[in-house]
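I have a structure I would like to understand better, so I am pasting it below and will then ask my questions one at a time.
Complex shown without one protein chain; remaining protein chains in place.
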Amino acid sequence: STYSPNDNPSSAAPEQSAPAEDSSTDDQTAEKPVIGVLVFDYSNNYCTYIRNAINYYAGEDVEIIMQDSQNDQAKQAEQVDTLLQRGVDALCVNLVEPESASTIIEKVKPTGKPLIFFNKCPSDEDMLSYDNAYYSGCSPYDGGVMQAEMCIDAVKANPAADKNGDGVINYVIIKGEPGHPDAELCTQANLDTLGAYSDGITFKNLDIQTANWRSDQAKDVMDAWIGRFGSEIEMVITNNDGMMLGGVEALKAAGWFGDDPQKQVLFIGHDAIPEAIPLIEDGTLYGCILQDAVNEGRATIVMAKNLCFGRPVEEDLGVELGAIKDFRSPFIKITKENTQTAVDIYNVALGN
Amino acid sequence: MKSISTTAVSWKKQSGSVSKFLLSNAIYFVLAAIFLVMVMINPGLLTLDNISFILSQASTRVIFALGIAGIIILGHTDLSLGRMIGLSGILVSSLLQNLDYPRRIFSSMPRLPLWLPILGAMLLSALIMILLGLVIAKIKVPSFIASLAFQLIVMGILSLYFDYVNDSSPIGGLDDGFKAFVQGGFMIGSVRLPFLVIYAAIVTAIIWFIWNKTKLGKNMYAIGGNPEAANVSGVKITKNLLLIFLIAGLLYGLGGSFEAARTGSASNSLGYGYELDAIAACVVGGVSMRGGVGTIPGVLAGVLIFQLVSYGLVFLGVNPYIQYLVKGLIILLAISIDTQKYVKRR
Amino acid sequence: MKSISTTAVSWKKQSGSVSKFLLSNAIYFVLAAIFLVMVMINPGLLTLDNISFILSQASTRVIFALGIAGIIILGHTDLSLGRMIGLSGILVSSLLQNLDYPRRIFSSMPRLPLWLPILGAMLLSALIMILLGLVIAKIKVPSFIASLAFQLIVMGILSLYFDYVNDSSPIGGLDDGFKAFVQGGFMIGSVRLPFLVIYAAIVTAIIWFIWNKTKLGKNMYAIGGNPEAANVSGVKITKNLLLIFLIAGLLYGLGGSFEAARTGSASNSLGYGYELDAIAACVVGGVSMRGGVGTIPGVLAGVLIFQLVSYGLVFLGVNPYIQYLVKGLIILLAISIDTQKYVKRR
């Protein structure tokens, strides 16, 4: 006989379809439940904070197997197989490509095990296709909108940012890896929001270049923009703070952020990682959008544990889940005024 | 004609002393040893299901590893492999989406038969590989750098297509029939025999036949061994090289299509970096980067070692950073042992 | 005694016909041509500032390209370069942070003199490269695969360190003195002469001296050109190979430190993929992957071409996807032209 990915390969689910009851009862108590966590890319700063938060909130009563999908969806699909074989009791997956959710669901569904997606959200349809699937995270497009709003706030707060006083703010975007949902959607949201804005001031995009999330490449890109646009640049937006670090460095090296009024720029980052805080505080950065990595990580592991131990999924979550069984951790705008918020959050994320 | 032989030569069969046997089959022992050690660490690994997963994961890799192996035996290399996989994957995914998928790219297109887009990807890949082959054979550009340039060019093309058809957003909603065709399998009793393993076996058999039973295969080894001598011996270097590149292209196209179906979606990062894994697997499996040397079982063993290590380390739950270390050390160990058979006793 | 001169053959000196001159200096013309075309597209590129940016970006690359070039001339390759850069960058960054940086890693450590961590990184890299050299020279593992294994191992080590000291979060707050030392420069009138360019020039001069004036340099070419000939001539292959690997390690350590200071922060992805760029730059600059051939000006030109193209395409505001394509085509063009000088017409 044949099987297809939608079918239930008999041996793949040798045990229970309701693991909760099992593990909470008799002799299995000696063995802690095992939760598999797949992070889409260990080299991604932001995910590092989620990782830390997951570990922090995991507690002593579960075993975590955390693995790196190395930004390769094919690899991640294999790791799901592997972890299911290994017999994990719940799986938390930070997808490489949200469109692959259905493939992952097809693998997990026959086992009936809890599946918590985090950081990258599958489509509503996919989410609803499996009862035991949940989500924790935010949506990159929303972050991009909020980032654009921060840009507008920044200009309002600093009229001098329009250096040539023409009523137009010339901005550049340093984009993450092209094709990556976080880069594409965030950038698109920036463009949409800023492009639509026309209240006394308008925004003009000078150029978008990619730096693949990396600060060394961002530095090179910024160098070339300094050579090309010079003080025409009035605002810089980056898709993440790794690239922000490189961009800031290039500007500093070229004598920006000093006394020369022409060599000033509004710089808005994304993630508010700890390295960004001092830069916000000393005024180099106007601000960053923070996705609450800690909350995201906490909700992920709390839901996973609840399901493992047969508790209601929302227990200890603090909020109710949304229509697609999703937990949304809000974006937070971090500027000089509220850097402490970010510090507090990351203190947890860094396990301090 | 008068025979000029006087003393007859006695034809012994290669009488393998034990140590020689061990040495020349080292790679298979290494494979077995790695498996054993892992099973000792966690006996749960020793199930037919695990083995079936490892095999099915190795299957797509075997397909493109066999493609690049031919190129390496010719004495060349190919850094464009990963992007070729990506191109095929993107192309096939964009053409094989479920009719009811809301974000279907070619929404008015009828459902295509599976073989059509796959064949298309294979032919496109073959065409690109032939161009690469021409640059190498005719303009004499070293393959390392020519294929690096092609890596970039193919990335450009596939990304532009990706951007054009789907605004650079991952392509999902792959045709269920396509996924079943690739991800499905037979159940023999309680054991899964994935279709992929069967496809890989068929491909392997065909390539084995080409390498060992056809003129093209013999010529491939000859060209890799000594291109000048091959030329003098009447081997048409360019033609044979192009054929081997063409075959590699077909295999990349096939492997890339499978890879997309296996993954369930495709973006322009699909396949990224696969070339290094594939080359490494070939080399660990005894294919010499100087050309002229390599066997099918060796390539299979090389790919299996890589897949076993990847699977095993995840299965054992090893910290990903430590996995880098362990993987590096295992490769080093495997190749060090395998290398000893070539080190001339002096 | 009669002289046995080869009376039959008249050995003309390589008569510098124009076409021959053009061919053997092709790479420099390619460099100039690319620049010209870009300037024609956007004349704004033709400013001293832009040139100074390009040169300073190229400077760190030149440093490690010269390191790997020696290895390629030896007939080997090194895929671990990028990770070695990352290791050095992380190490130095973790040791050279501003005293008042809130997230200083070694918060109770006094301010170290700049040279100390840099030297430390250089020595550590040199040590690792010597190990790699030993694996290649003694265990006879092909360098491609040995260095691939080292790539993984070094990645493992540096990630574990990165995770241990800074929880896998980018290391920032680099010592201002360190950054000034690397990113600073002289102003000559209104023109910036970056320190980095000077450092690169000094390194280039030293390596030029080693390649052209010392026994080690001559032996390097000989080993790369014909290892057997070198061996039977009494050249100590292992010793010379280890020295060249050691030098590469020192350069990686230096370049990695500079790269961190230039970028202003370091994470474990620093340097990722640099090896392919460096190898490609060398090859485009005429260093042969078969070993034995390569010059310092060639390497410089190769690196400059790469940097010019990267800078220029961003400067011209070319769509990133099209950049892949253009970059691939330019590499293909440059190498195709350069290759012609080696193509023997018979």
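Per-chain numbering from 1; labels A, B and C assigned in written order.
Just so it is clear, a residue touches a chain if its C-beta (ideal position, glycine included) is under 8 Å from a C-beta of that chain, and two chains touch if they have at least 3 such contacts.
Keep in mind that, in the parts below, contacts and distances are computed from a predicted model.
Q: Look at the options "Ribose/galactose/methyl galactoside import ATP-binding protein", "Arginine N-succinyltransferase", "Acyl-CoA dehydrogenase" or "Inner-membrane translocator" and return the one that UniProt uses as the protein name of the missing chain.
A: Answer from the UniProt record of the missing subunit chain: "Ribose/galactose/methyl galactoside import ATP-binding protein".
Q: What shown chains come into contact with the chain that's not displayed?
A: In the entire complex, chains touched by the missing one are B, C.
Q: Of C:162, C:181 or C:221, which residue touches the hidden chain?
A: Selected residue, touching the omitted chain: C:221.
Q: Out of B:235, B:284 or B:325, point to the residue that touches the absent chain in the complete complex.
A: Of these options, the touching residue for the absent chain is B:235.
Q: Going by the touch rule given at the top, which residues of chain B touch the chain that is not shown?
A: Looking at chain B, the ones touching the missing chain are residues 1-9, 11-14, 20, 213-216, 218-219, 221-222, 225-226, 228-236, 288, 292-293, 345-346.
Q: May I ask you to list the residues on chain C that touch the chain which is not drawn?
A: 1-9, 11, 213-215, 217-219, 221-222, 225-226, 228-236, 292-293, 345-346
Here is the rule we go by: only the chains that are shown with their structure count from here on.
Q: When the centre of a chain is set as the mean of its C-alpha atoms, what distance in Å lies between chain A and chain B?
A: About 34 Å, centre to centre.
Q: When the C-alpha atoms of chain A and chain C are each averaged to a single point, how far apart are the two points in Å?
A: 35
Q: Listing for chain A: what residues touch at least two other chains?
A: Residues 42, 178 of chain A touch two or more partner chains.
Q: Residues touching two or more other chains, restricted to chain B: which are they?
A: Each of 159, 163, 321, 323 in chain B touches at least two other chains.
Q: Flag every residue of chain C that touches chain B in the complex, lowest number first.
A: Residue list for chain C touching chain B: 79, 135, 139-142, 144-146, 148-157, 159-160, 163, 276, 279-280, 283-284, 288-289, 321-329, 331-332, 335-336, 339, 342-343.
Q: So in the complex, which bits of chain B are touching chain A?
A: Going through chain B, the ones touching chain A are 44, 47, 49-50, 53, 57, 60, 102, 159, 162-163, 167-173, 176, 179-180, 183-187, 190-192, 195, 259, 262-270, 272-273, 310-311, 314-315, 317, 319-321, 323.
Q: In the complex of these two chains, what residues of chain A are touching chain C?
A: On the chain A side, the touching residues are 42-43, 45, 48-49, 51-52, 175, 178, 207-210, 213-216, 219-221, 223-228, 241-242, 245-246, 248-249, 252-253, 273-275, 277-278, 350-351.
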